[in-house]
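Here the complex is missing one protein chain, while the rest keep their positions.
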């Protein structure tokens, strides 16, 4: 611990993404979570809100002008970062976990999030390291951390897009654990009693992550999200008409992710559970000859590779640290 | 209870489908579960194996020649019914819950179940009442009760097939609770610890329910099953390229199921949980204009409409009783 | 259904106890749920709020003066019934599921529920049929339906109290599914994500059900409730120092509950799951010779025998119907 010399602030530290950031940073070899903020709970100990953590940190209000840190993580609802990220990015590295800087077309942002963008000129790098040029992340002051659904979907889909083998509209049947909804959604729909023992689709047509996915694929995608009765874990089952063979498909994925520490091509359909707590994305590649349809299944922990872990991966790249520093590789099972 | 005058036998009464049959029959107005059999547990009280039931029934061995009942339910693994159903069907009504008599093409049966069919000349009626001619069920001595996946899939898909609006290969992304695997699958994969908190696909290409589905659709279907961390409940999310509109789609379904007591067209994507314990199938109809893709979601309780409930529905038709006698309409929630 | 001739009103029909009342009444042979009310959702169809039900009922506002029914169920928070039950009870039978009329000592009521009682002169019968004189219930206009914890605890404890074998303070270590908290508790603590995979005690000292228990036992009880990561089900593990033997203990319970249709003495520690959906209470009786301590374990479905089912059992007695009319005996498993 004594060797830690970089300081981080986590804005929104008592939410699920925020507290996961704190958890991972507390064990990070080079970066310390020095400041943790909360709108509602400023003044309380962090452990009052998050008794699973083991720390003396006290929650403070968010005071952007007095933040003296090397990196700021913004883990708030969309609409918050646009007011603060541009200013902060002049003084330190910023990773925004909301949607505010993910979409380059602000008309799409407005129609998707029902908010007028108030920082239209700001440049951000899209932080999906395995699929973008890492130089862009390394040189950026502000990184837009991808959404959980787009992360899993794009990791399963982009190798096919880039290989040029897609012969029709990809159908993404995605399933997420409930923590994706956040910790402050105190609605009947998210009560334990309503979720346990059940499974359902939601936002069945027109989910707001669709534009983020299509911005990278450059072509329409049919995206349907479902809610799993689990806390963590996200699977994208991607059905794509392709003109190819199983052998070629496997080669496409192996080459696309050669040397990627957090991507693993697996031989059996993976359980979401095998990546819980890990920054990995496990990918299964299948092919049905009868229907000429490929089946690519990716699993991530929506709070790690789908949020806090990927944010730290981006931070590592931005700060010139080892890309995998402080990031768990193993899932917690059972 | 005193008015009960018909007698039923449940063969395999301590499994999940069998014990669900007993549970429903114990509350049935006209039919009594008089004989309950078990290979492993003959001689024990049924409640020793199934403490959730409230009955004095004792498990007996299966002795087909001495069964004096009005109807026999065969709730055993595939390969059992083919040896016994033909003989039993000469003396009483028989509902077989296995796959033995579902497929009319015995070559397909052999390649799917890896068993040579030993009763090739036997005629059975496929018992999916909402999609077949009920006269066939009413007049049959032997009914093949459909699989749980085919039930949910076909109820979501056949109205589109019959309306002639399908413009490509349907993609069925299906999810089932674990009870579909049965009670005797004592394998690591089905332990509580391996399943809870996770979700995965299995038999990702080539699941054995595919031929049963295609036998009715008459065209290829891309079918992928997944395992939900729930005991009961099954959802089929059916993605179909269509040449139509949302309004026409809804009309197709409303007309297809007009007057059907167990089918309900719903306005919100349904949770599997809302049909747990019920013989209903709730169906949601959606359409994505951008991709010209319809999204039909059906939910059933795999042990009720997907097994024991549908078996009793078939029995009611075969015995000339009210089709909904003894069948729960409401789900058990929360 | 055509033979139904009695009418019931359910006040608070979209909550968990209320909707369970409606579910059971829809299948009751003699009583129809004619009026269903909701404060927040009046005007909506009941199925909009409760999609697991299958009914055309529409939620109405609560208008006590115009209720023309044979029985009213009040399924509201404590503090509501005291204003309405006395007036209603002059015109029809009333079963109150809140705590308002459970405690005869109004000072205890005040200190427990932090509400001044506004109907101090009202007489109600405590509706735990297996432990009180049924004549009292049969003749009452107003029945106070017991709490879920007191129901399970008293059924496990009172035979020992009445047999006079208790030699010390009973320790009740109780565990309840989350539905006991109700459907309108939209607090972080009851989110799926906070509950799943965990277990904890709450109100560890001084839970408000303690006085209700002690009112019947007449002596102090040490009561600790815990929250199970299940929707339904409640277990009371009751540790009691006794001067007796295992054989005598079993006799005490068998005699206490001889002829009771909803109580079953079982030979193995029961799972809460075996009574889910049922109005049964299964009781296991154990004894540890080394420490001269008896171990009595009772399980109920907190929404059935612990709320709606027991309320209907009381209604049946009040209206002169068969005590078990419309009440499920079997659990729903798996």
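Read from first to last, the chains carry the letters A, B and C; within each, the first residue is number 1.
Methods note: a residue touches a chain if its C-beta (ideal position, glycine included) is under 8 Å from a C-beta of that chain, and two chains touch if they have at least 3 such contacts.
Since the model is a prediction, treat every value here as computed from it, not as a measurement.
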Legend entry - Omitted-chain contact residue, chosen from B:36, B:157, B:231 or B:263: B:231
Inset, instruction - Consider the whole complex, including the chain that is not shown, and state which of B:162, B:185, B:243 or B:290 touches that chain. - result: B:185
Inset, instruction - Can you list, in ascending order, the chain A residues touching the missing chain? - result: 16, 19, 23, 26-27, 50-54, 178-179, 183, 196-197, 231-232, 264, 266, 268, 270-271, 273-278, 280, 282, 328-334
Inset, instruction - Extract the touching residues of chain B with respect to the undisplayed chain. - result: 16, 178-179, 181, 183-188, 190-197, 229-231
Legend entry - Residues belonging to chain C that touch the chain removed from view: 168-169, 171, 173, 175, 193-194, 196-202, 204-206, 220-222, 224, 226, 228-233, 235, 237, 239, 241, 269-274, 276, 284, 286-288, 290-291, 293, 295, 297, 299, 334
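In the analysis below, only the chains that are shown with their structure count from here on.
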Inset, instruction - Sort the other chains by how far their Cα centres are from that of chain C and give me the top one. - result: A
Legend entry - Inter-centroid spacing, chain C versus chain A (mean Cα positions, whole Å): 45
Legend entry - Rounded Å distance between chain B and chain C, as computed from the means of their C-alpha atoms: 35
Legend entry - Between chain A and chain B, centroid-to-centroid distance (C-alpha), Å: 39
Legend entry - chain A residues counted as touching two or more neighbouring chains: 193-194, 196-197, 229-231
